[in-house]
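Of the protein chains in this complex, all but one are displayed in their positions.
Let's turn to subunit A:
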């Protein structure tokens, strides 16, 4: 079974600026989980589209309840492939991103289409679709829910990172203030604590039934 998710996003920058920022978006203050970034294939097609493949290394932490299902010495990072097509004639950029590590455990595929906002030519619309699936027998629902939660979380970070890079490119001081940084940190800590509490609760519950 595959879980499907779709959402729209809007960036208040022109399509050209967004495309330029796309190649310069790492590092940014919201991309601490991205460890390395490489272009491993690139070509201009006869129809004058730019096709590229980017290889990313990201940190990947699994929740505690998944640990019994994971190999003992699982790498703490994951490799991600991101293929893209930039079509300067149609003014569209399409990306397809998926993990090539731990894919049996959980596979997340994301397709994004970036195009000029039909109502406001100086904004860029993003249509984002994701497919989340797992081969772990008996856990598919839990893994999918976890995958979706994490995916949504990473979409927020991606958008914030994009806005940050765009603002910087346009010579503005990015709007991320110290207060915002502190709030973000606090929220992340709270979230981590909540996850931990949930784990403990479910472990306690399991023990009760043994």
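Criterion: contacts are C-beta pairs under 8 Å (C-beta built on N, C-alpha and C of every residue); 3 or more make two chains touch, one makes a residue touch a chain; residues count from 1.
Following the convention adopted for this analysis, contacts and distances are computed from a predicted model.
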Looking only at the UniProt record of the hidden chain, which name from "Proteasome subunit beta", "TP53-regulated inhibitor of apoptosis 1", "Actin-related protein 2/3 complex subunit 5" or "Diphthamide biosynthesis protein 3" is the right one?
"TP53-regulated inhibitor of apoptosis 1"
In the full complex, which of A:34, A:116 or A:143 touches the chain missing from this view?
A:34
Touching residues (missing chain, whole complex) on subunit A
16, 19-20, 23-24, 26-27, 34-42, 44, 48, 50-51, 53, 55, 57, 79, 81, 83, 85-86, 88-89, 96, 98, 100, 109, 111, 129, 131
